[in-house]
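With one protein chain withheld, the remaining protein chains of the complex are depicted in position.
Each chain carries a letter (A, B and C) given by its place in the written order, and its residues are counted from 1.
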Amino acid sequence: MSDGPVRHRLLVSCADRAGIVAAVSSFLAGHGANITSSDQHSTDPSGGRFLMRMEYVLEGGDAVSLERAFGREVGAPFAMDWRISPSRPRKRVAVLVSREDHCLLDLLWRWRRGELDGEIALVASNHEVCRDDAEGFGVPFAPVPAKAEAQLLSELAAADVQLVVLARYMQILSGDFLERVGCPVINIHHSFLPAFVGADPYRRALERGVKIIGATAHYVTEELDAGPIIDQDVERVDHRHDIEGLEEVGRDIERRVLARAVQRHLEDRVLVLENRTVV
Amino acid sequence: MSDGPVRHRLLVSCADRAGIVAAVSSFLAGHGANITSSDQHSTDPSGGRFLMRMEYVLEGGDAVSLERAFGREVGAPFAMDWRISPSRPRKRVAVLVSREDHCLLDLLWRWRRGELDGEIALVASNHEVCRDDAEGFGVPFAPVPAKAEAQLLSELAAADVQLVVLARYMQILSGDFLERVGCPVINIHHSFLPAFVGADPYRRALERGVKIIGATAHYVTEELDAGPIIDQDVERVDHRHDIEGLEEVGRDIERRVLARAVQRHLEDRVLVLENRTVV
Amino acid sequence: MSDGPVRHRLLVSCADRAGIVAAVSSFLAGHGANITSSDQHSTDPSGGRFLMRMEYVLEGGDAVSLERAFGREVGAPFAMDWRISPSRPRKRVAVLVSREDHCLLDLLWRWRRGELDGEIALVASNHEVCRDDAEGFGVPFAPVPAKAEAQLLSELAAADVQLVVLARYMQILSGDFLERVGCPVINIHHSFLPAFVGADPYRRALERGVKIIGATAHYVTEELDAGPIIDQDVERVDHRHDIEGLEEVGRDIERRVLARAVQRHLEDRVLVLENRTVV
Partner (left out) sequence: MSDGPVRHRLLVSCADRAGIVAAVSSFLAGHGANITSSDQHSTDPSGGRFLMRMEYVLEGGDAVSLERAFGREVGAPFAMDWRISPSRPRKRVAVLVSREDHCLLDLLWRWRRGELDGEIALVASNHEVCRDDAEGFGVPFAPVPAKAEAQLLSELAAADVQLVVLARYMQILSGDFLERVGCPVINIHHSFLPAFVGADPYRRALERGVKIIGATAHYVTEELDAGPIIDQDVERVDHRHDIEGLEEVGRDIERRVLARAVQRHLEDRVLVLENRTVV
């Protein structure tokens, strides 16, 4: 991840109609922005929803006046939901863990390598076991007892984070918490959702005799394990895997799915449309 | 698949205890049998179930007297469920289809190539669309109306089949049918079970926004989509796949999972243990 | 694949600079074209090559005058290589085979299902074994002896094809042939290129003891097995696979990789940039 020039990101969601791409790209060209990447998706050319993500580099233009002009000249006429997200300063991230360390360690290591497009600003946990890892990577560690949602909210607010990651955090967060936290929450579920919604998925996978197990990273909503899926992955297993064997294979899947989902989110690549995502 | 010498297969299931492998392999060695392949699985060395599959070639011995002696000298003392299955004559197979042709065509093609360790003896369907394909490959085609289970049973009996394959057969078979058919029935379900049990799995996968879809081959039991899983496979999909796109990807998964499961079964490689399989 | 309205495809390749997307999309919007899909790739924002593929539906405009105007108003000012490709009439395809039938059968079956965005107009072969399959699907079969390139060219010309697919065609085509055939040629190589370039890849894979085998679909150039790669796929194997086992696994990989590559080409999704492809 080189430093290079600042890449701005424009995210757009609006009713689909002719002329959107033309209007946006003409506006950007007229303000000295060179588009370096563009992705778009239309749920249905007639009557559907249009989603777009553009990255551009400013060549001489001014970011603030461009943003103001965009709303007036393009956003309003097309009734867009839109957002311009400077890729720096990078988003601040809190990671919540319980006893399992693999997802946390993997995120910390990727962050140290510079692979993660954000800053890990806080590790919070209802156990002490991950304190040394967090502090070893130079990240503050906040012990927060289970159920102490008010304390957790205040730690997150103090750390000023824009993303919360549940890295095998074994506490269910209330709808009230999700409303008040004020930023997206990403969870890793240790099954190939919607198979094995809820607790103890590896044991249930063993009992059902599945030949493939998986993990799912999703945004957290009030309904348990039902939020929009960001990424999933799987591995083949067989009758020789007992419950510990499944968990061992599963840990590898969990950490790579969660890291990929967090990275996509930090790059503003995940667009949510009802209960689905466009990545 | 070369013709080579006849390979016999011994399948064993019994309570685990010391000395089973020794007893079986000494017996075989003493009767002029050269073991060419051996797989075994123990659910738990103390108090568990022991499963074994051995392939052997007879060098001078006599198959019939070996089989009789085995029961007396090894099977009975160890209280084994056991079976010796000559790999020839090969099992006769009936394929049941409705309108979708991809799984049927794939099985017919593999059978023509000699990849399948069995004989496709009958194609039966509640529609006419697959008649030409079946007959083009030289396989008799039996039209059987939906719900006409008695007629279906009599067609299967007349064809003398030892395996029934539901290759996207869109009729639910009754418990009574399953009891009377007298041989295993393998089904392909177009989802990654236990996700999306029941009808219309691709539509439900689309609505849930999963990033991976799959298919599952399983033995049919009276409880819908709950029988022992033989094989599963998956493919990655994304927001660009509409329902037709998912079905197209799905067809490729379905046909290869079903073909693999049928082949494993025909090679006597699938051992069922409660509701799970050892393959 | 529904019939729906005609979707036109615009393919562009030019030196990268600011304003290209704006110019193209404004032009299309101004001519009554609704862009339904857009993909673009830039090798380097400063000094690189810009590639774009847009699909659009004409709402009231006229295709012929749009095409003429595009060259004048956009293509020339940006010094573009460009092409507008109506998605109908669909491209005509010739499939060349030798003795192996699996890739051919798979293409024929997909074509019959309507999965393939083209017409299989001819099967040509230096053997007779695939005649019945071709004719069974209603496709003319032309026997052409090995080395008879002039005869092959005349058969291809008579069939008026825009794509030649080598579906395990075991003859090397000369540079002269490739020049004179006048359309792209896609080959399936039965290895994970660039491993095992040349003949007998499965035997060499066995000898090297690889744990994964693969197949590669690529455009044919005069240098053997070195043309631009369109798609690749792999499967896991182990020591239990002898040469026949590898070939059996390999056939499944070959047919799905070739089908995917042919389909992507027929949808004008494959852009070639030097010796690489953007798909």
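Some points to look at:
Note that contacts are C-beta pairs under 8 Å (C-beta built on N, C-alpha and C of every residue); 3 or more make two chains touch, one makes a residue touch a chain.
Everything numeric here is computed off the predicted structure, so don't read it as measured data.
Touching the chain that is not shown, out of B:Gln40, B:Ser85 or B:Thr221: B:Gln40 (per the contact rule at the top). If you put the hidden chain back, the residue from A:Asp200, A:Glu248 or A:Glu274 that touches it is A:Glu248.
For subunit C, the residues touching the absent chain in the complete assembly are 41, 192-196, 207-212, 214, 228-234, 238-240, 273, 275-279.
Counting over the whole complex, subunit A has residues 1-2, 101-102, 105, 109, 113, 115, 136, 244, 248, 252, 256 touching the chain that is not drawn. For subunit B, the residues touching the chain absent from view are 17-19, 21-23, 25-26, 28-30, 32-38, 40, 42, 45, 57, 59.
Methods note: only the chains that are shown with their structure count from here on.
Annotation: the subunit A:subunit B pair of sequence copies touches via predominantly the same residues, more than half of the used numbers being shared. With centres taken as mean Cα positions, subunit C sits 37 Å from subunit B.
Chain centres here are Cα averages; for subunit A and subunit B they lie 42 Å apart.
For subunit A, the set of residues that touch two or more other chains is empty.
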